[in-house]
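A single protein chain has been omitted from the complex, and every remaining protein chain is retained in its original position.
What follows is chain A.
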Amino acid sequence: MVSFRKSRGSVIRAAVLSALVIGSTFAAAPASAQPQATATLDAIRARGSLVCGVNTGLAGFAQPDSQGVWRGFDVDYCRAVAVALFNDPNRVRYVPTTAQNRFTALQSGEVDMLARNTTWTLSRDTSLGLDFAATSFYDGQGFMVKRSANVEHAPQLDGATICVQPGTTTEQNLADWARANNIRFTPVVIERIEDNISAYLAGRCDAYTTDVSGLAATRAAQASPNDHVILPEVISKEPLGPAVRHGDQRFTDLVRWIHFGLVTAEELGITSGNAAQAAANDQRPDARRLLGRTGELGAMLSVDNAFMLNVIRAVGNYGEIFNRNLTPIGLQRGPNALWTTPGGLQYAPPFR
C-alpha cells in the first residue's frame, strides 16, 4: 500500500516536472529565434508570390471590394513589390492582420511585408525586430467639427467636449496638445470607432478626433459631407509606411526604392499611361535611369533593370496611387504632395 502511494506521488511529480521542462523549452524558444538574413527575397522567389500583411478593412488603404478583390493604397504597394519581383501584380497573397497580431505575423515569417498603415516610431523600429522601409503616407491627428459650430481653428476648442478612443496614442496626443496649448476640454471616451462617430453625429460631443485620414473617410461617408469641417491643425506626427523584417537589407532596400521610384516617377511626370512611350523616347537622363534604359540600378537591387517601368505601368506613380485610392474618400494631398509643392514632404533621393 505504502509503495503504491509512493508511486502515485512520483507519477504526479514526474508529470509536473515534465510540464515544467516543456514549458521552459517553449519559453526559451523565442529568445533563440533570430531572423535569418537576406532570406526573404529568395523565399519569395521560391514561393512564386509575395505574402503581404494588410489591414482587415480600412477605407482607402486596404479593403476587399464586392468581388473579394483587395484594393487600396497599401494594397497597391504590395502589388508594386510583386511587379518588381515577378512583373505580375497578381502574384500577391494578402493576409488580413489586426492591430494586435500584425507584428507577430511579420516576425514569425507569416508575411513578407506589412503594408498596414503602421506608424513609424523609435520603439517599434528598435524593439520589434522590424524595419520601416519608407514613409508612404504622412498622417497626423486632427479634429472634425460641425460646420454649424463656426469653429475654424483648433485652439477655439477651449471648453469643448471631444470624442476620443481610449487607450490609443490618440488620447495621449489630445491630452499633450491640450496641456501645451493651455486648453481645457471634456473628453468623451468611447471604445469603438463606429460608436465614436455616432456619438459625434448625435451631438454628444462638439468635436471628434482621430487621424486625419480616418476623419476624411468618415466625412466622405456622410449624407452631406459639407456639414462637417476638418480643422487645419494637425497635432501629431503619424508617418505610415511599409515594414519588413529587421536584418534583411536587400529586401528592405527593394521596398524602399520602389517607394522612391514611385515618387520620382511623379516628379518626372511619368504615369501608367505614358511610361512605355517614355521608356522609348524620353531623353532626360533621370527618366532613362528610372526606367532602366541606362545603368544597372535594378541589378543592384537584384531585380530586373526595368523594374520601375513595370511597376509604373501596372500601378501608376505615387500621385496616381493616391488619387485612385485616397482622393475618393476625401483626402487632400497635404503633406503627401511632392516636395516641390509648398507643404509637401514626399521627397525621393536621386535614382542613380
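Odds and ends about this structure:
Just so it is clear, contacts are C-beta pairs under 8 Å (C-beta built on N, C-alpha and C of every residue); 3 or more make two chains touch, one makes a residue touch a chain; residues count from 1.
Please note the rule applied: contacts and distances are computed from a predicted model.
Of the candidates "Cytochrome c1", "1,2-phenylacetyl-CoA epoxidase subunit B", "Amino acid ABC transporter permease" or "NADH-quinone oxidoreductase subunit F", the chain left out of this view carries the UniProt protein name "Amino acid ABC transporter permease".
Here the missing chain is touched by one residue of A:69, A:175, A:189 or A:299, and it is A:69.
Summary of contacts with the chain left out: across A:95, A:160, A:258 or A:348, the touching residue is A:95. Where chain A meets the missing chain, the touching residues are 8, 11-12, 15, 26, 29-30, 33-36, 39, 43, 56-60, 63-70, 93-98, 100-101, 104-105, 107-110, 194, 217-218, 220-223, 328-329.
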